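All protein chains but one are shown at their positions in the complex.
== chain A ==
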Amino acid sequence: MGEVELSCRAYVKMYLHACLFPRCSVNGLLLSSSSSAGGAVCVTDCVPLLHSHLSLAPITQLALTQVDVWCSQTQQRIVGYYQANACTSDSSPTPCALKIADKIAEQFDGAVLLMLDGSKMSPDYRVPPIVMYERKDSRWTLKDKHTIMLRQWEEIRDVASQMLDSGDHSLLVDFDSHLDDITRDWTNQKLNSKIAELCSPVNGNI
């Protein structure tokens, strides 16, 4: 299918989410603020969702509904799903990942399923530690690596490491944490600003 581009903000937040809960499986939603032009999808943001009981329905349903509402208020849409498994040697999508991705694909044709590969997440890794799937003939199949774009990967990778080193990942709020304390903001405006400061000399479109 088409090209998928990951923005600095989307990648960094996913990365920090996985780093914040190293012993848990984590997941989240991928968002886009632009309409797909020529079949290309630009993932401009992500919303980290859970770090516990990923396969239980109520909170997932709740989160999907709330993110949906927020998207319609902010001219964004849900275009994909990401997950990082607790077991770093296994980056295959779980049944619950497939279910959620299916739901997203119902609403958006070019939906993507992204798995973070824990075994490749060291700071100086040469290629992005991600495995992406797209929907072909009702099945999730591996996407051709050449259709996945991360502009200026090395700089983005460095921004992520830098933020991890300075402890900025503790600023990240996922939906689970929001339910523990509802004064915390799962849209992560504060973190977004920090990322923007570090990324803007690097990336034309955040």
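The working rule: contacts are C-beta pairs under 8 Å (C-beta built on N, C-alpha and C of every residue); 3 or more make two chains touch, one makes a residue touch a chain; residues count from 1.
Definition applied: contacts and distances are computed from a predicted model.
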Among "ER membrane protein complex subunit 2", "UPK3A protein", "Enoyl reductase (ER) domain-containing protein" or "CIB1 protein", the UniProt name of the subunit that does not appear here:
"ER membrane protein complex subunit 2"
Only one of A:34, A:66 or A:147 touches the unshown chain, namely A:66
So that we can see where the missing chain sits, which residues of chain A does it touch?
53, 55-59, 61-62, 65-67, 69-70, 73-74, 95-96, 178-180, 182-187, 189-190
